[in-house]
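Reviewing the structure listed below.
As you look at this complex, bear in mind that one protein chain is not there, while each of the others sits in place.
For clarity, chains are labelled A and B in written order, and residue numbers in each chain start from 1.
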Amino acid sequence: MSEQLRARILSELEHVVLIDPHTHINPHAPASQTLADVLGYHYYTELAHSAGLDRRQIEEPGLDPKEKVHRIVNRLDDLENTVQVSWLIEMCRNFFDFTENRITPDNWESLYDRSAKMMADPGWEAHVLGKSNLEQVFLTNDFDDPLEGFDRSRYIPCLRTDDLVFHLAQPDIRERLATAAKSELGDSSAVVKAIGTRFDHFKSRGARACAISLPPNFQPVPVTESTVEPIWQAVLSGRELTGDESATLSRFVFWTITEMCAEHHLPFDLMIGVNRRVYEAGVYQGQDLFDQRTSLILYRRLFNEFPRVTFPVSVLAQASNQELVSYSWIFPNVVTSGHWWYSNIPAYIELDCRSRLQAVPKTKQIGYYSDMYKLEFALPKFAMYRRILARVLAEDFVQTRNWSEERAMDLGKLVLRGNVEQTFPG
Amino acid sequence: MSEQLRARILSELEHVVLIDPHTHINPHAPASQTLADVLGYHYYTELAHSAGLDRRQIEEPGLDPKEKVHRIVNRLDDLENTVQVSWLIEMCRNFFDFTENRITPDNWESLYDRSAKMMADPGWEAHVLGKSNLEQVFLTNDFDDPLEGFDRSRYIPCLRTDDLVFHLAQPDIRERLATAAKSELGDSSAVVKAIGTRFDHFKSRGARACAISLPPNFQPVPVTESTVEPIWQAVLSGRELTGDESATLSRFVFWTITEMCAEHHLPFDLMIGVNRRVYEAGVYQGQDLFDQRTSLILYRRLFNEFPRVTFPVSVLAQASNQELVSYSWIFPNVVTSGHWWYSNIPAYIELDCRSRLQAVPKTKQIGYYSDMYKLEFALPKFAMYRRILARVLAEDFVQTRNWSEERAMDLGKLVLRGNVEQTFPG
Partner (left out) sequence: MSEQLRARILSELEHVVLIDPHTHINPHAPASQTLADVLGYHYYTELAHSAGLDRRQIEEPGLDPKEKVHRIVNRLDDLENTVQVSWLIEMCRNFFDFTENRITPDNWESLYDRSAKMMADPGWEAHVLGKSNLEQVFLTNDFDDPLEGFDRSRYIPCLRTDDLVFHLAQPDIRERLATAAKSELGDSSAVVKAIGTRFDHFKSRGARACAISLPPNFQPVPVTESTVEPIWQAVLSGRELTGDESATLSRFVFWTITEMCAEHHLPFDLMIGVNRRVYEAGVYQGQDLFDQRTSLILYRRLFNEFPRVTFPVSVLAQASNQELVSYSWIFPNVVTSGHWWYSNIPAYIELDCRSRLQAVPKTKQIGYYSDMYKLEFALPKFAMYRRILARVLAEDFVQTRNWSEERAMDLGKLVLRGNVEQTFPG
């Protein structure tokens, strides 16, 4: 009976048309062209590498896509237990007429060829969107992205600000900003103005969020222009910054960006907790890890000083989830956002989903985003989340609290879809 | 079958007459007078504020109680998912003949009026205690509380020491202590003696615990009188203390209080992990949060040096629960105590309850306390805990370990009631 209840709730949730509020989709090539695009997703390359596949085998220059898939498939059995491989199988069964339960050295080639043909169909992108019940897809755009040449009512621009906050001392980033802003960046107030042009640009092209990923020890505080000015001049003179100077510059830019989020009425997605390049010999995008010793208390001043900016917060460490629940329960401008990366596995999603639904106002929860690089991943990733959400709704609300099924379904729809629209208004 | 088993255990636990070992009840006005007392509980005001209700709407000076309820009810739908609202509904259904599942703009007023009439009945307090199966209620008394004018066999005095430990440099606190102790507090040894008078006062009036809430970075160590004396003289001279001086004074007072707990055979409730006033624009009592980066290792010296003092420990961060389990399993004087505040939601209670029952001697576990401000909350809060406890007993003990139902029920009764009597003897 419990199982049937859950199935009924799940079935209802499966009808919800989705807006995916955080992805890395390239709107000029949103769908995959071959299985190499799928198996090239860092989850598979890094897990295959972790299981023993040499990085050079995966990243050999000029490697033929089919041969790349072949090599990864040869290692796939070692990863078959992971939820990431379950996404792969579910995707292949849904999109590529795959009927088996494993991709093996024996069956991969026909799958590769058949899927390549299917993906070559001009209607493939629309087919994937339709079958995935996906209406809109948020992007992650560089600050100098022209945001032209794609359907901005489907693919929603979002301003990614990591480069500005953490790499502005690098000449290439600085030049890109100067070029985009048509400015010399001769002093810190010119930097502020240049960043402002990026907000104007993004807002005028329908951007609905600003976003950044942050290391576990980042602590945003305001920095005055007089403090940052000598640092900025040092940057311009080509002197390498000290660690402290670099941190001060980052804080200055971060605070400036937050001020512009306030001004331009943009939510600021904070993705908290990643250490970059921890495993330097790892595969592309498979080098980052984290330090669980972080706290949202580092954001105390930010949350207090920007009551008008909504901060959808994702945390990388599962240990941070209770803080996220509690800070969202207290601060009107803090919203729980999805299940990120190393926390995006069922064991943690279930616990985090339950705690959020039990203690955060229902209107302040972004249930899920796919974080995908290719459209085909939305289907299995959202499917994983929905199954967990349906179980939590069935057990914690219908069974434990005697809610009607309809009421529980409505709660599910709200966190799956309604809150995305409310939090990121178009 | 599993469900029936759980129901049988639950039913047995529901017959346990309770002693609530930590509340904020005012013994001169223990029960609510209107729903404004109920919805004025910070859980509702802070969640409503978090969901968008302006603080000024809630805390408007001279606001009529009924209008206050009206305003919060208008926002209640946004919080309906929270376990805190489930307490409210369960309370209204049990005490106020409420038969619906939601409090809405349409039905709240009749509920308000009906409940006000019921609460006006002179027997209301006794009715609530009886229906809640509540025999004794521990208080949280200021150090200068006269502890007169109420039934001390029902409402048990407990000495709250936050003000002494953290705010003694404030003139008003110092004066209150001087007045209560009839002493000039001219030097640190006079402070020690003055604090001693408070223990005499509380013990003579039936106090059964001393209690304090502590920030995540607090580390108790002994401080000599010669170290603290110049700091105390600075306090008397009106000079503002440095952060270090302030911390030294806090440690001195804390250690002094612990010595007095030893001398007076009082357990010392430690509630570890709260940062006060993190969200300064929050509603009353809705401004505090925490930093999960804390450890019971900070209490190493305290636990070692006071083997005769029982420390019932509550932790705010769920990440601290495993430490609490482990420290209670090793230190004879450390006892697990309830599920506090941000950890007091079913997702966390269940995990914490399971781990404690699996690894801490059964005699060293205080199952639950309500932390309530008004008597009506004991019923739904203990009900939530009992349902979780019954499930854990059914699954982990009867099903997994083949315990008899009776044996599992006895374990449940021990943590619900027996250990409270043993830990806080009358």
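Convention: contacts are C-beta pairs under 8 Å (C-beta built on N, C-alpha and C of every residue); 3 or more make two chains touch, one makes a residue touch a chain.
Every value quoted in this text rests on a predicted model; they were computed, and no experiment measured them.
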Among B:4, B:99, B:237 or B:402, single out the residue that touches the unshown chain.
B:402
Where B:8, B:167, B:293 or B:413 are the choices, the one touching the absent chain is B:293
Touching the absent chain in the whole complex: find that residue among B:38, B:347, B:360 or B:394.
B:360
Determine which one of B:351, B:375 or B:416 touches the chain that has been left out.
B:351
If the hidden chain were put back, which residues of subunit B would touch it?
293-297, 300, 303-304, 307, 319-320, 322-323, 325-332, 351, 354-355, 357-364, 396-397, 400-404, 411
Residue numbers in subunit A that touch the chain omitted from display
46-47, 49-52, 78-84, 86, 101, 275, 278-282, 286-293, 317-319, 342-343, 345-348, 351, 387
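Throughout what follows, only the chains that are shown with their structure count from here on.
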Nearest whole angstrom, what separates the Cα centre of subunit A from the Cα centre of subunit B?
39
